[in-house]
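The complex appears here without one of its protein chains, the remainder shown in place.
Residue numbering begins at 1 within each chain, and the chains themselves are lettered A and B in the order written.
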């Protein structure tokens, strides 16, 4: 199967990301995959939690700003998914009874919008210095009518496919800890799934293939994310030291 | 894909081909659309404990008028509230979008909310839960006439189910004046043609009225007749409500 932009099925669009793009926010980042681009800004943690939130843990608030128009059900759903995903990677016991706000501004949507926003928010969290258990990397897998899987589809490709899945994985951990401690049962931790959202109907096997394909690319994505974080933190360290 | 979210096109519900003749209600020898006698109420059905998540709740069904009321609390008052020695009562009445024959917005009903609050306030011993609030929320599932009286009676049953202290159960009944006749517990069609209406909310065992609403044109003897009709019906209604509570209590013992 040919892709209009000549990519192979497993090939991602060119990634780019910048950190600390906004100087008023406590942390910020842009993230783009091809023409899809999102800016995320993090403010906080600030004191107190909203009603109905557990004050024994740090809570996260997500505000989704679409490119144009008002927010509807779709944006509310994205807010909820982002909030739950970010909560699961944060160490929420460190700053109990605080709220951290994340504002996600869509700059351009050309497919795989939610994964792009999750990656941006994750980079912004690192930039703001919020304590995290691990990073999260998000990817979109699309399934065609014939069961063919392509990664990171553009909007045009998304419309032609019968189903797609947004998958979020923890990044591959580089750790000094012995390898065993990072295993859950028989599988390494990085094989677990943080978030899954699907649309369209597919067979269970198709979904499991998506899981595998997605997992294979996480290494590439997390390497990019980590590389993006590193230079700045070392320069900061040298300044501080 | 089904329709895109957001702006929906304008819609209308198809109307019947033959418009029903409006005359029958004004004739001398008309019968009520559901075949009841003028002074006969619809069969009332009550059930407590309809909503598990609430501290107390009740479901009421009068013909096609169906209502659920949940009671929450006594619980912490809103932070903005001033300190109060007595408890607070907070009410809300809303309708489902499919309650009325033509699809509505399913919004809150401000007028009924205020009326429900007034009707219950006098019956509840507010001193028994100082500094806290009791919330009484009603949802009209289907509306088919006499909605407010049903909501009020159902709410008092839900309060009893929640164990909130009251002086007495509150029962409510309305009558409509259609040309020269008084019809009790009017249905939707009758309310549309009424010349006046009268609603009484009372505590039958104490023989006290907590709310009386009269609209339209009434002569003094008509008012007296209407009030007596309502009071008698309230006493009967309260008996049904009481037996529903007794049944629920004996069920839970077993």
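Methods note: a residue touches a chain if its C-beta (ideal position, glycine included) is under 8 Å from a C-beta of that chain, and two chains touch if they have at least 3 such contacts.
To be clear about the criterion, contacts and distances are computed from a predicted model.
One chain of the complex is hidden; its UniProt record names it "Ribosomal RNA-processing protein 43", one of "RNA polymerase II transcription factor B subunit 3", "Ribosomal RNA-processing protein 43", "E2 ubiquitin-conjugating enzyme" or "DNA-directed RNA polymerases I and III subunit RPAC1". Screening A:25, A:58, A:165 or A:225 against the full complex identifies A:165 as the residue touching the chain left out.
Residue-wise, the contact with the chain that is not shown comes from B:13, picked out of B:13, B:220 or B:252.
Interface note: of B:40, B:77, B:94 or B:181, the residue touching the hidden chain in the full complex is B:94. Contact between chain B and the unshown chain involves residues 1-3, 5, 8-18, 50-54, 57, 64, 68-70, 72, 75, 92, 94, 96-98, 100-101, 103, 106, 108, 135, 137-139, 141-142. Interface residues of chain A facing the missing partner chain: 52, 56, 72-74, 76-77, 80-81, 83-88, 163, 165, 168, 170, 184-185, 187, 189, 191-204, 206-208, 211.
Please note the rule applied: only the chains that are shown with their structure count from here on.
Chain A and chain B have CA centres that are 51 Å apart.
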